[in-house]
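Every protein chain except one is present and positioned as in the full complex.
Now for chain A:
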Amino acid sequence: MSEQTAPQGIDALPGDLMMWVLIVSELLVFGAGLAAFMAVRVTDPVGFAEAQGHLNATAAGINTVVLVTSGWFAALALRCSETGQIGRARGLLGAAMVLGLVFLVVKWLEYVAKSELGITFETHDFFLFYYMLTGFHAMHVIAGIVILALVAWKISPRNTEVGAAFWHMVDLVWVLLFPIIYLL
């Protein structure tokens, strides 16, 4: 009789190895961007605080709730996919995508409000980082919605796990970006 042992090393990682490589790469890029923001902020704390006063922390707070809730739907979709509840899994992935779209609409309204105030990349270093980091993150939200749509179409436990992992990475980046850019 053979004894089953728990996976070790790389095999112990939940999900697809290449998705973890992508997640770590993305975290390094955003991590470096946010650390650079914090380092430049040290040189001009008053200017950064003044610039930050033009941001809408409430809208960003709402977007945080929206994104962590969509992550919850994606995590539940994986459980359903693993237990063969395909219709329910598709519905939950659809709900996660809808909340992703809500996030983008709030983000778009935020950009429109900045534009109406004449705030651009060149207004202050703060806004250079603001547009670069939040814009790059928004592109990942768009990519995540496309990936979740593909997963819902070609649904399987493995595909759902990979798609949900990408979506959670987008979520993870936002929970770090939110206080650093909007609240400090």
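Just so we're on the same page, contacts are C-beta pairs under 8 Å (C-beta built on N, C-alpha and C of every residue); 3 or more make two chains touch, one makes a residue touch a chain; residues count from 1.
Note that in this section contacts and distances are computed from a predicted model.
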| remark: Looking only at "Sodium:proton antiporter", "Tol-Pal system protein TolB", "Cytochrome C oxidase subunit IV" or "Inactive metalloprotease YmfF", the name UniProt gives the absent chain is "Cytochrome C oxidase subunit IV"
| remark: Missing-chain contact, candidates A:72, A:111 or A:136, resolves to A:72
| remark: Missing-chain contact among A:22, A:98 or A:180 belongs to A:180
| remark: Had the left-out chain been drawn, it would touch chain A at residues 12-15, 23, 31, 34-35, 38-39, 41-42, 45, 48, 57-58, 60-61, 64-65, 68-69, 71-72, 74-76, 79, 164-165, 168-169, 171-172, 175-176, 178-180, 182-184
